[in-house]
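Note that one protein chain is taken out, while the other chains of the complex remain in position.
In order of appearance the chains are A and B, and numbering begins at 1 in each one.
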Amino acid sequence: MAIGAPSTHFAPLRPRGVGEPRVPDGVAFMLLRASIAGMLLLVAPGPGADGAELVVAGAVSLREPLTAIVREFESRHPQTRVLLTFGASSTLAAQASAGAPLDIFVSADPLLVDRLESQGLVAAGARRNVARNRLVVVAAPGLRAPMQQPEDLVAPGIRRIAMPTAAVPVGRYAREWLAARGLLAAAEQRLVQTEHARATLAAVEAGHADAAVVYATDARTSRVARVAFPVPRAEQPSIVYTAARLVRADPSTDALLAFLAGEEARRHLADAGFEAP
Amino acid sequence: MTAPPHLVSVALKRGRFELDVALAWQERVSVFFGPSGAGKSTLFEAILGLHPATRSRVRIGGDWLEDSETGRRRPTWQRGLGWVPQEPTLFPHLDVEANLRFARPDAEALERAVEVLELRPLLGRDVRELSGGERQRVAIGRALGSGPRALLLDEPLASLDVTRRANVLRDLIRVRDALELPMLVITHDPDEALLLGERIAVLDAGRVVASGAPADVLWSQAVLPLSEALGLENVLEGRVGPGEERRLVTAGGVRLTLPVATAAGERMSVGVRAEDIVLAVDPPGRISARNVLPARVTRCEPAGDDAFVHLALEPGGERLVAKVTTAAVHKLELRPDTRVHALVKAQAIRRLA
Partner (left out) sequence: MNGGDVLAIAGLTLCIGAAATAAVVPVAVAVAWCLVRRDFRGKSLVRALVTLPMVLPPVAVGLALLWLLGRRGPLAALWEATGVDLVFTAWAAALAAAVVGFPLATRACEQALAAIDTRYESVARSLGLSPLASFFRVTLPLAKRGVLYGALLCFTRAIGEFGATAVVAGIIPGRTETLALGIWSRVQLGEDSAAATLGAVSFALGLTAMWAGERWLRSDSP
């Protein structure tokens, strides 16, 4: 490489900015934009401009009728949008206790509403009984062992009975009945724990359990499991569905609460097999 | 009006290594010389403010950068020192031009750096494609782009192979002459020290062993064992004679015959090892050596069985050192002012830059 005299004529360097560090760029920038978009979407309001958005938490056994009732309410009140969430009433009550932003809670067990009331979470006087239910015993499709009477549940041929914990309403009601018949201890040795009433039914439908004590209304929805026998009327526990407005809800929720206790609602519930409260 | 001298007084401890250095100098280009592990890079890092030190007083280019006596301390990014560390440290995520612009230089300073270092053909290239020498030049350009008050070069030629060293050394000499910045250069190569430096400080095991004019210090008896071990040789600079392609005319007017033809008018630095020089008291008759240089002995220094005979070449008095046996010194009765001829084979002359 020769030593030359410094060049006297040269083109200027490319303008500043070219070749500067390319941060952010490519992937980094894309992810950054996506994250910001994600955060904005989370913040974005749900309902229309002046409309209200209500959250209704209902016992899972009310799924179909409650959905129909709410849709009818929405069609009557176009400004209002209702979000529905279903689950075991005990789980929903626990979430309400922990501060979940629920507006209306429809429980399969009035004791759960009592407890929320004692915690000061239920608006004064804002509770209604909306329906009653009964228990039946269902058997898995293709079950060979006989299932015609309560004692058959604890027969040697029955290996698994599906049931939620005692906190879940249907779990409490089933245990109440089995205890009254003196079958609880034997049944508990065969228990397969499920999440809630519908999960219990699903377990029997799938054959994971041989039999279960479920709501009559749930058994109606099943195309696969058969009702082995109903629990005798005299032995039925008192199963009352209670709807309550939570204290943090907007007072306009009262309209929905009233609707839930009203005529149209009762019709939907009757269609699903529920009894009047 | 002279600028205040540069001052570096540092004491620090790093693991088991202790550095204790106190130097002051006036010259613009200073060389820090010593074997590896002597603490030269550590000294630079202390000057840059990258290491805490027990004692640290640094004044470069007339400005105090740190003074442990008064407690003043400028953080590294405010010291304005252009640092070119030993390993190439060009930012790999930026191309050459982005590296040069990294310190947001003003257009003029950048143009000057590009010009002096001949970086134009490299702009826009990926730094990973560059050769060692090219990287070195870009690193120097980047340091210059920050508009520093001084340039700190750490072993600028160490990572290069022999063929490239000559080129880069030439570039460094050119940079040195083109700029007016103070330069601090670390090297363990005596050739670089002699060609680049106006002042030298020799470090060994964290201490300053000697300091002064480069040739004087490196050929001195105290430093000679060290510098000879590191490859000390005679260094001469000059220009290839007009019309005489194989003749180098040094600054002192000495005419040397070179082993290879070179373009006339070209500047050149060459090296001759002390042991390759033969001394003759009587003018030699017909001999094969192409260079017969009249000179005068200035001193003889014994070194075991050998002796270093320091000569002043005629006409200009340039220094040349020959290594002969002590017996030869006695036999030829060499003493100060003795006139001799120094015989150098053209093949023994090596181009340095």
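Here, a residue touches a chain if its C-beta (ideal position, glycine included) is under 8 Å from a C-beta of that chain, and two chains touch if they have at least 3 such contacts.
Since the structure is predicted, the reported quantities are computational estimates derived from the model, not experimental observations.
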item	value
Absent-chain contact - pick from A:Val70, A:Ile161 or A:Leu201	A:Leu201
Omitted-chain contact residue, chosen from B:Gly39, B:Pro85 or B:Gly206	B:Pro85
Where the missing chain touches subunit B, by residue	45, 48, 50, 75-83, 85, 87, 89, 91-93, 102-103, 142-143, 145-146
Residue ranges of subunit A at the interface with the undisplayed chain	21, 23, 26-28, 31-32, 34-39, 41-42, 46, 55, 60, 63, 83-87, 95, 98-101, 194-196, 198-199, 201-203, 205-206
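Quick note on the criterion: only the chains that are shown with their structure count from here on.
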item	value
Centre-of-Cα separation between subunit B and subunit A, whole angstrom	82
